[in-house]
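All protein chains of the complex are present and in place, except for one that has been dropped.
In this document, chain identifiers A, B, C, D, E, F and G correspond to the written order of the chains, with residue numbering beginning at 1 in each.
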Amino acid sequence: MERHNLVFTGSGGQGVITAAVILAETAVLHEGLVAVQSQTYGAAARGGSTRADVIIAKSEILFPKVLQPNLLVSLTQEAYSLNYPILRPGGILISDPKFVNTEKKVDAIAIQLPMYQGVMDEIGKPIVYNVCMLGAVARIIGIVKPESIMKVLETRIPRGFLEMNQKALELGYDMAAPYENFMN
Amino acid sequence: MERHNLVFTGSGGQGVITAAVILAETAVLHEGLVAVQSQTYGAAARGGSTRADVIIAKSEILFPKVLQPNLLVSLTQEAYSLNYPILRPGGILISDPKFVNTEKKVDAIAIQLPMYQGVMDEIGKPIVYNVCMLGAVARIIGIVKPESIMKVLETRIPRGFLEMNQKALELGYDMAAPYENFMN
Amino acid sequence: MPIKDYIRERFFPHMWCPGCGHGTVLNSLLRAVEQLGMSKNEIVVVSGIGCSARISGYVDFHTLHTLHGRALAFATGVKLSKPELNVIVPMGDGDALAIGGNHFIHAARRNIAMTAIVMNNKIYGMTGGQFSPLTGVGGMATTAPYASIDRSFDVVELAKAAGATYVARSTAFHAQECTQMIHDAILHDGFSVVEIMTQCPTHYGRKNKKGGPAEMIKEFKDITTPIGSKAKQENPGLIERGVFVEKDLPEYCAEYDKIIERAQGGA
Amino acid sequence: MPIKDYIRERFFPHMWCPGCGHGTVLNSLLRAVEQLGMSKNEIVVVSGIGCSARISGYVDFHTLHTLHGRALAFATGVKLSKPELNVIVPMGDGDALAIGGNHFIHAARRNIAMTAIVMNNKIYGMTGGQFSPLTGVGGMATTAPYASIDRSFDVVELAKAAGATYVARSTAFHAQECTQMIHDAILHDGFSVVEIMTQCPTHYGRKNKKGGPAEMIKEFKDITTPIGSKAKQENPGLIERGVFVEKDLPEYCAEYDKIIERAQGGA
Amino acid sequence: MSRQVKFVQGNEACLEGALYAGLQFYAGYPITPSSEITEGLALRLPAVGGKFIQMEDEISSICAIIGASLTGHKVMTATSGPGFSLMQEGLGYAVMTEIPCVIVDVMRGGPSTGLPTHGGQGDVMQARWGVHGDHSIVALTASSHQDVFEMTVEAFNIAETYRTPVILLLDEAIGHMREKLEIPEPGELPLVERLRTSVRDGVNYHPYLPREDGRLPMSDFGGVHRYNVTGLYHDMWGFPTSDPKMVHGLIRHLHDKIENRVNVLARYKEYFLEDAERIMVSYGCSARSALHVVKDRRLRGEKLGLLELQTLWPFPAEIVRDRCVGKKSVIVVEMNMGQILHEVKKAVDQPDNVFLANRVDGEYITPPDIYKILRLIQGKGV
Amino acid sequence: MSRQVKFVQGNEACLEGALYAGLQFYAGYPITPSSEITEGLALRLPAVGGKFIQMEDEISSICAIIGASLTGHKVMTATSGPGFSLMQEGLGYAVMTEIPCVIVDVMRGGPSTGLPTHGGQGDVMQARWGVHGDHSIVALTASSHQDVFEMTVEAFNIAETYRTPVILLLDEAIGHMREKLEIPEPGELPLVERLRTSVRDGVNYHPYLPREDGRLPMSDFGGVHRYNVTGLYHDMWGFPTSDPKMVHGLIRHLHDKIENRVNVLARYKEYFLEDAERIMVSYGCSARSALHVVKDRRLRGEKLGLLELQTLWPFPAEIVRDRCVGKKSVIVVEMNMGQILHEVKKAVDQPDNVFLANRVDGEYITPPDIYKILRLIQGKGV
Amino acid sequence: MGKAKLKEHRINRDWCKGCGICVELCPKKVLELDAEEKAVAVRPEDCIACKLCEIRCPDLAIEIITEPDEK
Partner (left out) sequence: MGKAKLKEHRINRDWCKGCGICVELCPKKVLELDAEEKAVAVRPEDCIACKLCEIRCPDLAIEIITEPDEK
């Protein structure tokens, strides 16, 4: 696919924006790709619903917002309801059964990953939830390697926390194995 | 004369602006004439040289500044030097020998009136100096009656001071008797 | 009336973060008004811009959400033009004392009967955690990454020096005290200032490693003490709570009425 | 150097009215600088707008004549960017405390080493005699034709509360005292405030029937008293003169240098 | 009926107009050359039961009048360039919240402190665009004291009718010169009073829901309707929203309520336009010099005319265009580097025929200044 | 040479550019959506020995940087609409006193508090006319992070070259989005350093006497030359004057030094203009959508072109006119009610062929929005 | 206060944001956060109806209903 239009949605504290930034930064700094990232600010930032857009492509990206995502991540029910309608026909929805009940929609691929459960079980720190999600997204979009993501995380996260993040990343990556390169 | 273009100049404390305002107000409120009054503000207001313009006419006055006065009053040497050049050829200059040495200028009528001396001698209060000057000007321009000026003064000056002002006005008016209606 | 009758329920849950102390101030304010038993139509709440300023949207009075720092200036117009109204002006610390500092001292100087509530969370919450004039030396903030070197104002001292005739301080922990102070401040016939220390767990708390909302609010108990307490003598670092000034001086609107009388030939 | 070497003679006689107290402040300032023996190149004078502000044009230093009320804000930029300069900021009472009140309290709060000289004539001289925040209740002014109902600030109290670390007050009558205070204030390593009561015969004097310049300046002798004097106890209406605050606290520019060190990996 | 006759400064004519219009609350901060308005109202307002307050600066002055307008009063402030610059944020707030108020800017020489005691007309474009963000505004001006009086009344009328701030752009020359003013009898000039809602207590009042005629009835703070006022984009109750549809609706409303009424809001005077071959467009003090020239040249048979604008914003482009059609040349007379000039050029069919007669040295533009330019554009040299 | 590559927000690109240009002093007050510039410089400036100060408001911020510029430093402040409104008086002071400084306005939805976290391009006209009194100004903008970086450097270069404040008009969308930025090596981009006087100690230095090339050498406060700076009209020594000749000379100088250099100051990018039948004119974030459309339509053989403006003021009218000659239509794409639109209309020969493609609801203008307008002006309906 | 007899902890789950302030500051440890991070009265019998939770809750989410003041 020429261009990956991704939208990450969730609630204030879930770190979806950070995840989006890391993904886009990885694509640019370590995969030789072009990427832009943008987000919705506002009262949303204070508790409500948050949205981050990422476009990854091989060539210049001009208009930086995603109108119709090929892939939508929704980590709360509210975010899901709000954003599901914009998913491109045939697009992928990633959500977590812990937070979201998905309805059936014709012509969309709904992937439910028990990421929260996984993170709590394996790592026990909800703070790396977003990195786990990132692992899953990386596997599904297939153009960003987990090792590259780790390189970015190394510049952003104190040494002591790296391992935990690595684990979370792998967890997500593994969880999404069945959907590898689904989007490519 | 259709239009009287007057310029009153002097130093900050001499009250030339007040005199100009009273004259113009008298013309408008009590003589059925049209008049505009304007002045130069600025650092001048704080000690230096002051200038007030008055135009009195029978019909509408648009441009309110005087470019070439028919009559110039100069009550300090500085004011004189600064403003004498703009006097219209054939125009009248009124000054007070106490403060101003006039040079000879062809084609101008220089009237020297010992107003300060007069005021000090007859009234003893320099504060009415400007009203004395006004009396002289009134006689010379001939279109504003001293009684009318008094009517305006009555609205501006506490009762107790009226007599003193009346005296000053008459003093100036008398002093300028030789030049009655010189300007008409 | 139950306090819910004083709010605009449709905007709840409000937009403040979980555990934000501003909510407790709202809570205290509502109780104070409830105790006063005033009609909602007699009360005007004027606020500036900030998380704190959003309080005006939540209360069912006449509400004026203005510009950052300018609430007291707008409020002065409201009050002087219609002195029978009770004007309450909740403000953030930045709002009241950074950009709004001048209006603060001048309202105090005039002694115009309004109640300024300074919701002091020691940070610019709304814009994401920059330091405020109340953060103080050593505080961390997005604009003080090396710890702040900016000394802080003492709101009480400043209000006093500027001329406020009712000046009090409390904290979100001491909610009942707050209610009482707001109550008294509204009744006070002159310019009244109530500083309430509140927690911003999202920015101040996070940057300064203060723990969650509960830890932060509990800290207010430990770092404050009633005015003139013994504890203060032993530990001068403690912040005093209580009513610092309460005095009767001519109120601005009342004085203006006398000018009107004089101008109209009376008195 | 004789004091005339510190002025720009070509602009003399200056534009102030006969007997304007601002001239005496200039006189004292020049003497203070003379005593300090500083190079003219080390001194920057920043002023706002007002009769008082015109002082910057008359002194032969680096001079910055800015906007009404904003002198301290400009001065903060000058000082912080080049801390080795001595920055003196003469201000009118309106300039310093009406429109400029916020910059005044914030400069004090930061304790940035500059000297604010408040040339307090209790009136807006430049614009023709409107009341200022220092006119006080009962004062007459073009905008207070029925006598002012506006309470006045106490500059000293406000400066203290805001955090100034040197605060003094004198009057044009006490010219020698002024010189000493300005001298000390310039040497003080922190934000210093010197309030000097000066006479505006043209507006304040005329409106308030205070007589001529000589009467006005003499009145300063009668209505003031040194700090803590017995006279004050007997007559609390007297205004105290003297040095109210003088303390050593970290200075802003010096503290900033530490930030630079820290940021550059030092300390 | 006998009108009271006064001999006053333009600034006093303005305050007389404001009092006639029903001014009840004034907040201001002194600044040359507008201080006489502030001083005069300190004296006069309490005598009619109104309130005057001298605020700590211009920012608080405009904020205070907005607050006082909300309690149901007619309000005004006056200033000059530096203060007007400081008022821009508050002015934008009044635009956004649709609160009636009148702001007088007595222009002096700018930019910056400039020439405090000299005249100029340099704030014309600032009056239109000084506020951040898209917006529209009404700005009036006048060239004689009688007109200053009337335009001040108009300013209040327009402010109340359209719930908008109105700027009155005077200039130092007009503000400070003295001439005759006849104060109309009560009732002579129509006054627009605030339109208050007829919605009763207990029924939902919408402060931002226009009636069929487009007007937005108000309810005084302190009354039975409690609502919210905010400078954020808001819904019809006055509560913040960022819903794109509502945002779009509001900005269009704010724009259209002024821009769609250009002709209704246009105030102007025409002199000898009918058979004029050349036409001057001018306003404020400059228009006096322009008219002087026109009348003088008419005496000599030259077919000169003058269109004097009293509404500067919204710019009456259609009227200007119409009056300039077929003229040999259009001369814009103003005391700035050419501000209305550009609007005239945009409006007319032949912008190359539009010339500027100006003066920017702090001195009043004189008839001889204009003669000279006239000669030049007629190809007659200096 | 290997350029450092970063993935950053536009606001960070701006501060990187400022540091590259040699920024030494920054004073600011936080406001969305510009706060990242302030925050980033709090961290970064001391590390390079520069000074950062958070002031009590925006008024004092601009005043402080002017003060710091006078001591010989490169200075900047950043804000958004409400703060930019408050800065107008100080900005005018910088214009009048000819003090180099850079003011960044990251535009958000206005007027008033408006939409703090949504984008807009509503401050374009304010940048030109927000200051009271006649004046000229330089305002730059950019649409990508690389350009933001370069235009920031340009802003400093122009400020120093012409002793003038320069406004950098960014917008929320650009300020907040993240994309790649390559930081040029030192020396890659030319930097203009402050021109200091060569006049020696003891010899008369004139701060306002232009050299033959028009440039005005400066002397740092604290140096050997003591002079005066004032916002009043002043002579070549910097002392106040109201002499009409000097006043005239100064205002003309301030005006001409910018307006006579329109073409020198013009920065712009051209895309497919040569054979274009229709041409879009755009800038900032809107230009990204416009270019998207142009490239997309080119693929389908439609002869569309784009002129992207990076200098908004002085408006490069000649260049716009030249590029628009003979085009079927000109479409101005911007996120406001049509601000640059009017400049384009004034510039071109056929103003009726100029159309506006805009969006004013706080949302980023999308390619579909533009397609729709294109269809409409091609007569194809919705 | 504190004198009245408790009738009910009325907790508005839509408004409660689970900040834990009431939980932490209840003198009798009556309250806890549940799995959905909402306050619940787990030991109502210990409650002394002091209303400290009610007056401190930043979200106006908890009300202590006592016998005499039933609303």
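Basically, a residue touches a chain if its C-beta (ideal position, glycine included) is under 8 Å from a C-beta of that chain, and two chains touch if they have at least 3 such contacts.
Being a predicted model, the structure only gives us computed values, none of them experimental.
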| message | Just to confirm, in the complete assembly, which displayed chains does the hidden chain contact? | response | D
| query | Which of these, D:19, D:77 or D:145, touches the one chain of the complex that we don't see? | reply | D:19
| request: Have a look at D:27, D:41 or D:229 and name the one touching the chain we're not showing. | output: D:27
| message | Under the stated touch rule, tell me which residues of chain D contact the chain that is not displayed. | response | 2-4, 7, 12-14, 16-24, 26-28, 30-31, 172-173, 175-176, 179, 201, 212-215, 217-218
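The rule we apply is simple: only the chains that are shown with their structure count from here on.
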| note | Top of the farthest list for chain A, CA-centroid basis, is B
| task | Using the touch rule from the top, work out which pair, C-F or C-E, shares more C-beta pairs. | result | C-E
| Could you state the distance in Å from the CA-based centre of chain C to that of chain D? | 32
| remark: When centres are defined as mean Cα positions, the distance from chain E to chain F in whole Å is 30
| request: Please set out, as single numbers or ranges, the residues of chain A touching at least two other chains. | output: 42, 47
| remark: chain D residues touching 2+ other chains are 67, 98-99, 101-102, 106, 133, 146, 150, 256, 259, 262-263
